[in-house]
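Yeah, one chain of the complex is gone here, protein chain that is, but the others are all in their spots.
Note that the chains are named A and B in the order they appear, and that numbering of residues resets to 1 at the start of each chain.
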Amino acid sequence: MEFPRDTPVYEVFAQREALSFPTHVGSVRASSPEMALQMAREAYFRREAAYDVWVVPESAITRAREYPEVLPVAPEEKTYRLPGGYDNAPLWKRFKAEAQTIEQVAEEMAAKKEGRS
Amino acid sequence: MMQPTTQQAAALKTLVIPMADDEWMIGHRGSEWLALAPDLEEDLAMSSISQDEMGHAELLYEVLHGLGEASADEAVYLRGPQGWRHAALTAAARGSWAEWVVRRYCYEVFDGIRRKALQRIPYAPLVAALQKMDREHAYHLTHFQSLVQTLAYGGPASRQYLEEAIREDWPKLPDLFEWGGRDEAWVSWDVAALAPSMMRAAFEQVVRQDFAAWQLTWPGNLPAADRAARHHDNSEFLAALLLEMREVRQVAPTSGW
Partner (left out) sequence: MQSREEAFMARVQSGEKVEVMDWMPDEYRNLLIKQIHMHGISEVMGAYPEREWVMKAPTIRRKLALNAKIQDEIGHGQMLLRLAEDLSQPYGRGREDLMDDVLDGRVKFHNVFHLEAPTWADAGVIGFLVDGGAIITQAMLLGSSYAPYGRMLKRIVAEESFHMQHGESVVLALAAGTPAQKAMLQGAIDRWWPAMMFFFGPREMGASSRRMLDYRIRTMTNEELRQKFINRYAPRIQALGVSIPDPALKQDPATGQWSYTDPDWDWFSYVVHHNAGPRSADRLGLRREAHDGLRWAREASLQAARHFAKEADHGISAGYAGL
């Protein structure tokens, strides 16, 4: 077996808080996943805390940019699946009721939770 | 215990000065490894740990300041050599990488035992300072355990360097367990774990277990400490260290820097 000169590369993903998704922040070289976690802490978290950190062997990642046909694109024609593709407000007005958005619902629920309503 | 009596304050100082000075010296000496570790990732780890240790020293000097001692800055930059109570190994000149790994691993094991013992003294500022250090200490211990383990399984040459370093540091370890002051200082707290013999036994137990797990030769129980442990009154080595550390400051000792 060929003995490698370099320790393997681990890509580092950080989750800042419980409700955020892990985001790629960089990479480290380390001899094991456990050491990679210690090194990720040193390389990317000298000034901030993290809710969780993932280290992933570089070789485990496949990128869509290498397969352009599967690279996601925003649907230009599929207005039916976008909120902006609807025009309910004038109709609600005709029925003498108020139009609403999901943001308003979320805001109301948040206010309830904090006992503001 | 809110306000310690004069006697209690003196006893506290005897116990806290050695720890503060150990932490300072090992962090100061560790800074010398900046940009000299085996790889860049390890450089980052070593620097964090040295910063943490000097930060811990500062916290403890502040506790001592509350007991009437000098401020942290004065303790480091203006105190005479006769006032220092670190164990000689914490300040010893930079040696090989394997020696540093062994020195730091042994120190972290010892430091955890000492911290646990000191935490039982009901002096709130000390308890609070020690608590602040706990999390960082756990990480330091893990890191140095990983490094010793790596050297232990890093092939024959690496294992040989490691075992040589253990033999080199072993006779210098016993100073760590001494307080460098009168026995009443720790006896008066009725905390059995503060006894040098207890700390030494706890240390031997942990290290013996780790060494067995890593299949390292147990170098035998630790020798007895020197009577002059933690005293450096006529040490040319400490005098030179302090001179270098204060070279800039002495240009204008009381000026802003």
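Heads up, the rule we're going with is that a contact is a pair of C-beta atoms (placed from the backbone, for glycine too) under 8 Å apart; a residue touches a chain by one contact, two chains touch by 3 or more.
Just so it is clear, the model here is predicted, and its values are computed rather than measured.
Enquirer: So one chain is hidden, and I want to know which residue out of B:Gln8, B:Gln51, B:Gln119 or B:Ser235 touches that hidden chain in the complete assembly.
Expert: B:Gln51
Enquirer: Looking at B:Leu141, B:Ile166 or B:Val207, which makes contact with the chain not pictured?
Expert: The single option touching the absent chain is B:Leu141.
Enquirer: Of B:Ala9, B:Leu67, B:Val206 or B:Met245, which residue touches the hidden chain?
Expert: Among B:Ala9, B:Leu67, B:Val206 or B:Met245, only B:Met245 touches the chain that is not shown.
Enquirer: Hey, which chain B residues sit against the chain that's not shown?
Expert: Residues in contact with the chain left out: 28, 31-32, 34-41, 43-44, 47-48, 50-51, 54-55, 58, 72-73, 76-77, 97-98, 141-142, 145-146, 148-155, 157-158, 161, 213, 244-249, 251-252, 255-257.
Enquirer: Can you name the residues of chain A that touch the chain not displayed here?
Expert: Residues of chain A in contact with the hidden chain: 3-7, 9, 25-29, 31-32, 34-35, 37, 42-43, 46-47, 63, 65-66.
We take it that only the chains that are shown with their structure count from here on.
Enquirer: Of all residues in chain B, which touch chain A in the complex?
Expert: Contacts found on chain B: 39, 41-42, 44-45, 48, 139, 142-143, 146, 150.
Enquirer: Quick one: which bits of chain A touch chain B in the complex? Just the residue numbers, please.
Expert: Going through chain A, the ones touching chain B are 7, 28-31, 34-35, 38-39, 41-43, 46.
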